[in-house]
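Let's turn to chain A:
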Amino acid sequence: MFEGIKAMAQGLGSTFHALGQPRDTIEYPEKRREYSPRFRGKHMLAKDGDGHELCVGCGLCEAVCPAHAIRVVAAEAEDGKAVSWTNRYAVDYEVDMIRCIFCGMCEEACPTNAVRLTPFNELAASDRLEMIADKEELLHPPVRK
Partner candidate 1 sequence: MIRLTIDGQEVTVPEGTMIVDAAARLGVDVPVYCYHQALGPLGACRMCLVQVEKMPKLVTGCTTAVTEGMVVHTKGGAVEKGRKGVLEFLLINHPLDCPVCDKGGECYLQDYTFEYGPGRGRFQEPKIQKVKNGPINDLVLIDQERCVLCQRCVRFMGDYVGEEQLLLEGRGVETVVTTVDHQPATSQFTGNVIDLCPVGALLSAPYYHKGRPWNIDRHSTVCPHCPVGCSSLATTRESHIIRLEGRPVPDRDWGWLCDRGRFGYDFGYHADRIADSWVKERATSAAQATRDVAEWMQQTNAQYGPGSIGFVMGGQFTAEEAHLIKKFAHDVAQSDNVAVMRNVRGYLPAALNGTFQDLTEADTVVFVGVDPYEAVPVVHLKLRDRLRHFSQLKVLGVGPRRLTRDTMPGRDYLVASQDEAVFFARALAAAAKDGPGVQTLVDSVRDYVLPVSDADIEAFGQALLDAEHLSLLWDGENAAMAEVLAVLAGLREKPTAVLPTFGPVNWRGYEQAGIDPRYDNVEELLNKTRTGEIRMLVLWGADLTRDLPDRQLAEQALAKADYVVSAQVVPPLDMPYIDALLPVATWGEVEGTYVNMEGRLSIGAAGVQPPGQARPTRTYVANWGRLFRQDFGLDDEWDPFDSAQGDLISRAGNNHGPAQAVPRPGTRDASQEWTIIEGDWVMENGMPSEILEPRETEFVARVSPEDAARLGIGEHGGYVEAQTAGGTVMIGVQADPAIVERTLWIPRGSRHDWAQHLEGLVKLTRPEEVPSV
Partner candidate 2 sequence: MKPEWNQWAREFKEQYPGANSALMPLLHRIQAEEGWLSDETIHDVATLFDLPESYVESVASFYSLFFRNQVGKKVVHVCVGLSCALAGSDRLMENLEHRLGIKEGQTTADGEYTLLEAECLAACNQAPVVQVNLRYFEGLDPERPDVLLESSKSPEEEVKP
């Protein structure tokens, strides 16, 4: 019996010891961790100072993507209705966030610096389709709280 009490005391001892230690977990979502500034999360499509999209729909990100997660459909902008800074723009731009392996090759391949990986990493959905980020979504990147 003494042995039992001793074991229990030992166990409780480490519990009470741990109670006084600083915690490893955080109270997500009220609190968030700091990541490295180079962390690669969800994509975004950037615009220039005049509000024109930087993406010209060249498809190099699509070509370089090792996971085939990107689909780009380009089109010619009508006269006077420029979407990007040139007459070619991406009419469809989709990233399949399930397939994406966040390697950042798209960002590196982009000749206009339009596609960028944000630190945003809260990727969850109850539907697979919701995990495909379309162009609208990518143009308005979520801000990490």
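Behind the choice of candidates: all candidates are chains of the complex that A comes from, given by their letters.
What we mean here is this: a contact is a pair of C-beta atoms (placed from the backbone, for glycine too) under 8 Å apart; a residue touches a chain by one contact, two chains touch by 3 or more; residues count from 1.
Predicted model only: the values in this text are computed from it and were never measured.
As listed, 1 or 2 are all part of this complex, and the one touching chain A is 1. The touching residues of chain A, when paired with candidate 1 in their complex, are 56-60, 62-63, 71-72, 74-76, 86-88, 111-112.
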